[in-house]
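Each chain you see keeps its place in the complex, though not every chain is here.
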Amino acid sequence: MKIQPLDDRVLVEPAAESQTTASGIIIPDTAKEKPRRGTVIAVGNDEELKKLLKKGDEILYGKYAGDEISYDGKDYLILSQGDILAKLK
Amino acid sequence: MKIQPLDDRVLVEPAAESQTTASGIIIPDTAKEKPRRGTVIAVGNDEELKKLLKKGDEILYGKYAGDEISYDGKDYLILSQGDILAKLK
């Protein structure tokens, strides 16, 4: 069984809070309570959305965005496309 | 007699509150007051909606979403499509 987001929603696995990547992205002070970076796990059925994002993309999203769910002991977020600020390439 | 939701609404039987499925989906702490997972019982007449959901689908929905009704001693929710976050496959 897997989670398939509807419409323009995206299932995201949030990055750990204090993560610093090889390329040096650090979550700024004002965002310390919650990670704002994550990995796309599944993309909704919206055609526009599918052109922009695919499974595995790393994204930045608004600090209080999305609905939290948990699955197999991990926490995920379901975000709407409008909550997603940028893709990391 | 049965309940036929109108437009983009869906009749849903909410899952029991502390339910853990075989595939390991657990409702997270922040959602403990109310189940956020359910089974689609009937789908409204909206064409877009019918392509996305059918009777028997398991869905995740927003914590305070929908209108509660009861029927034959069971509690149901009538949700709008916008309240439905994801489908479980």
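Order as written gives the chain letters A and B; numbering starts at 1 within each chain.
Everything below uses one rule, namely that a residue touches a chain if its C-beta (ideal position, glycine included) is under 8 Å from a C-beta of that chain, and two chains touch if they have at least 3 such contacts.
Given the structure is predicted, the values throughout are model-derived calculations rather than measurements.
> Quick one: 2 copies here, how many in the whole complex?
This structure file describes a complex of 7 copies of one sequence.
Basically, only the chains that are shown with their structure count from here on.
> Which residues of chain B touch chain A in their complex?
For chain B paired with chain A, touching residues are 21-28, 30-31, 36, 52-53, 60, 62-63, 81, 84-89.
> Which residues of chain A touch chain B once you look at their complex with the stated criterion?
Interface residues on the chain A side: 1-7, 9, 11, 45, 67-73, 75, 78.
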